[in-house]
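And now, chain A:
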Amino acid sequence: MQSEVMFAGFGGQGILLSGKMLAEAAMAKGFEVAWVPSYGPEMRGGTAYCMVVVSEKSIASPIIQNPMHLIAMNRPSLEKFAPVVKPSGVVLINSSLISAGAGRDDIDELALPVTEIARELGSVKIANIVALGAFVARSKIVDFESLRKTVKEEFADKEKFIPLNMAALDRGKKMALEVEPSNIPRPS
Partner candidate 1 sequence: MGKVLMKGNEAIGEAAIKAGCLNYFAYPITPQSEVAEYLSRRLPEVDGVFLQGESEVAVSYMVFGAAACGERVFTTSSSPGISLMSEAISYIAGAECPAVFVNIMRGGPGLGGILPSQADYLQATKGIGHGDFRLLVMAPASVQEAVEMVMMAFPLAEKYRNPVMILGDGLIGQMMEPVEFPDRLQSEPINKDDWATNGMAMRKSEQRNLVKSLFLDPEQLNAHNLVLKAKYERMAREEVKYDSYNTAVNYKALVVSYGTMSRVCRTAIDDLKADGFEVGMIRPQIVFPFPESAVYDAASKKSCKIVICIEMSMGQMVEDVERSVKGIRPVRWYGKCGGEVPTPEEVMDAIKACEE
Partner candidate 2 sequence: MGKTFQKPISLAEQDTHYCPGCTHGVIHRLVAEVIDELDVRSRTVGIAPVGCAVLAYNYFTFDFLEAAHGRAPAVATGIKRVRPDLIVFTYQGDGDLASIGMAEIIHAANRGEKFTTIFVNNAVYGMTGGQMAPTTMPNQRTTTSPLGRNVEEVGMPIKVAELLSSFETPGYISRQAVLRPKYIVKAKKAIKKAFEYQMQNRCFSFVELVSNCPTNWGLTPVESIKWAEETLLPYYKLGEFKNPDDVEEG
């Protein structure tokens, strides 16, 4: 069993970091993982995306045409990647910045205002963490507690940020579970 998650948004939205934290959490649970970035001259404001592959066995191709899931933090990302997500995958849409939907009826669409929530919690910078918490809670791709542990470790040398990030994860989870799941059969 292998699943892939596309993280996409503007450069500076913490896309690469949240992908990395998911990969770490999955690795800690004994999965094989690969984190594949787009790397370009864009450092800020451009389009940033990365693919995280999580698998029970050794990962062959790190190049994935149709990811299982998508986290779209801005509109161009949603437009670019929503059409290629596999049926029944989770598509998380940052509705603070994106007014549109994925335009598909065979996926589990989860529109959450993660940027606004992050602002409410104290910093727009943690929108990615809100999204990550929501996505993991919804997709159950890794155990939520394992993710919490990973995020804590990520901020081990910046301890004062840990409570904020934990709050972001938990708030994401809470919101993801409040929204009625779309009537989509899940892959076993």
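By our rule, a contact is a pair of C-beta atoms (placed from the backbone, for glycine too) under 8 Å apart; a residue touches a chain by one contact, two chains touch by 3 or more; residues count from 1.
In picking the candidates, the idea was that all candidates are chains of the complex that A comes from, given by their letters.
Predicted model only: the values in this text are computed from it and were never measured.
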Touching candidate - 1 or 2 - for chain A as found in this complex: 1
Complex contact set, residues of chain A against candidate 1: 20, 23-24, 27, 32-37, 39-41, 59-65
